Structure formats: C-alpha cells, structure tokens
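Note that one protein chain of the assembly has been removed; the remaining protein chains are unaltered in position.
Now for chain A:
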Amino acid sequence: MRSVDVARTALGNTFRSKLRTALTVVAIVIGSFTLTLTSGLGAGVNKYVDTVVAGFGGSSQMFVMSTGASDAEPTDGPAEYDPEAAASTGGMFGPGSGGGVLTDSDIEEIEQIENVSSVDPMVFVSPDFIETPDGERYDMELDVPANALGLELAAGEAPGEDGMELSIPEDWLTIFDTEDAEQVIGETVEIGISNVTGEQSTVEAEIVGVSEEALSGIGATPMPSRELNQQLNELSMEGYEGQAQNAYTMAVVDVENIEASEQGVKDALIDQDLLGLTVEDQIGAVQGVIDAVSWVLSGFGLIALLAASFGIVNTLLMSVQERTREIGLMKALGMSSGKVFGLFSMEAVVIGILGSVIGVVLGLGAGLVGNAWLTGEGGPLGAVAGLTLFAVDPLAIAGITALIVFIAFLAGTLPAARAAKKDPIEALRYE
C-alpha cells in the first residue's frame, strides 16, 4: 500500500464515527490550546523584557551591591561592636535588613579594580515638594538617575548627566493643565527639600522629558539628572555635624570592554564581599522567573494532553475491535502487519494533527484577542507602555504541534499493535 493511500484511508476512517473522533479531538484541543496560550504568554512577556533591555543598548554598566555576608557572621549572643561593620550594615535599610550598604571605603576599593573606569554611588533623595511656575505645590518622590536608561519617553529626552534637568510621568501633565506632552518640555519647576535640621530650601530644574510608565515601574515618578540628584543630596545633608559616614545602597560602575572583562570584575567584587550585576544579569533573573511560571502553566497543558492520549488509546482500541473483520480481510488480501500497524498509527496521528491544529489556532486567537484587549487603548493594562502579554513564536508553535502529534502517535501504537497482531482467519470468523 502506498503511503499516500495509507494517509488517505486513515483520514477517511477517522471521520467514519464522527462524534467519537470529535470528542477525542476536543480533549487534544484543550491540551494544545493551553500549551499555545502559556508558551505565547511566556514569549510575549519575555519579548517585552527584551525590548526593555534593548533600550539599555549594550550597556557597559554594572550595578554593585554589598552582599553583607561576611560582616554578619552568626554569633551566639550579642556580637562585639565593630564601627566599620556597624556603618556598613546600618544605613537607610537599618540593621537586620540582610543586605549591607556600600561605604566610601567600598567605593574606593571598587575604583581600584582593573577595567573599572568610573564608579557612581547611587543616592536616594526625598524632596518635599515640586512647585509649578504658577506657584502650586505637589508632593513628590524621585527616581534614581541610574534608571534613566530604562525610561520610555512620550516626549522630549531623558535627563542627562549634567544640567538641572528632570523628566515627569505622563499623568503629571494635569498639573500644567495640558494634555500635550510637547508643551511642558522646557518648563521650569522648583523642587523643595529639607535638610537634617529641618530647614527647607529649593532648586530650579527644567523639564526635558515626559515618561510613560513601564512594567518595571520606571517612569511612574519624576526622574532627576545626575547633577540635580547630587545637588538635592547636598542640600539634604546641609547642617550635618561631625563626619558624615556616607552609605549607598548601590553603585553604578562603568566597565571598560564589558564583554571581555565582565567576569574578572565580578570576581574582584566578590573578593570584596560585593556583588556586581550587569543589566543582562538583572533582566535574565526576571526572564528566568517568567520562564519558570510559563513552564509550570505548560505543565498543566501537558497533563491535559496526557489525559487526552488515553482518549486516543480508548477510541482506537474500540475502533480496532469494531473493524476486526475489515482488518482480517485486508490481511487476507495481502496487507502486511507492518502496513496495518502503519494505518492505525496514522489514524492516531490524524487525530493528533486535527487536535493540535484546532487548539493552536484557538490558542493564538484567544491570545492575540486577549492581548489586544488587555494592553490596548483603554484596556486594564493599557497604561503600561510597550507591554505585550502574548507573542507568536513560530518555533514554539511548531514544537507544540510536533509534540502533540508525537504523543498521539505513541498513544496509537498500542491499538495499532493490536490490529497488526490479528490473525486473518480468526478475524474473518469473528462475528
């Protein structure tokens, strides 16, 4: 029997008992629908994260934190006082927050590491208010300048290194009574901040950009330029008596030739009980979590498929039983056992193909429509710029289809072997 005839006959046989085939296919569809949706979800969110990474564009920066581990050796009873350790584990997160902070001496040590071209300790400032040109004041929190790379802009540009510059989120346009983001570019605002003695002072800053809120949260609060941030920090430290022991949560380190020297710098940092992470490392961790979640969800899809495969076994076993005489006739007329096996496995494959194609199409439809509805204009997640929840990954789709067809084939082998083993004489005598 020719392969094309095997395929055609299998297809014909599949549609002989339509309801039974349909019910078996439905089970497969559920599995394939779930897999398509979960893999598309993973691909979509990862794609979004990738676009965010692309915004950072081959960054040569590394974010350095203290691991704080060596300073916090577990002791029985109270530990002896050590001024250095106290300073590095205290800081703004307070003792017991686990992670340490960076001290000025840490910063110096980082500067000594080979291939490090500059170190920029990150300082959080908390201003009291922002004042518009017409004198109205609003409460404000500032983002850190190191996040400027991840800013998604609706208008203007990101605040730079120098100059007293500031970006504001899109929904702050209301304080200027406008909806046009371009109009607020170039406006000057005043920012007020209190120093340690409670005295308030103000600085002027120019609005250079309007940001959209990204999924990471960047762009949801105003972001200062480095110089503005530095100025605000100095204002807030005014009046501090005694030697200021600076503590930083993080430092941004510029690394020369980061591709080649990344590991060397990281190793050197570990020797100092510091942890260096590149942008890719941080994004990678996020993608790892997304992948894990989508794999767990796909696991449910696989369970559905497993159940469905028993449906195939059941359907085909019934079919083999019903068609005993037909099988006997085919064997008597000279069909080899191998071809009989091939014919019945092919029927399983046809069911698998039907189920996977319908499921994939439904899954893609649901995913794309759901994505358009959730992240589109006016959708519940519409405010998050550039967000995609569902992406079509042709490789994953092909993989899912192949997997389901393979599972269907495996399920078909048992009934097919039954059919192939039938003795033509017994089968023809069968009533």
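Here is the rule we go by: contacts are C-beta pairs under 8 Å (C-beta built on N, C-alpha and C of every residue); 3 or more make two chains touch, one makes a residue touch a chain; residues count from 1.
To be clear about the criterion, contacts and distances are computed from a predicted model.
When the listed names "Putative ABC transport system ATP-binding protein", "Xanthine dehydrogenase family protein subunit M", "ABC transporter-like" or "Aspartate carbamoyltransferase" are checked against UniProt, the chain not shown comes out as "Putative ABC transport system ATP-binding protein".
Which of A:L19, A:L333 or A:L395 touches the hidden chain is settled by the complete complex: it is A:L333.
Residues of chain A that touch the chain left out of view are 1-2, 5, 9, 16, 325-326, 328-339, 424-425, 428.
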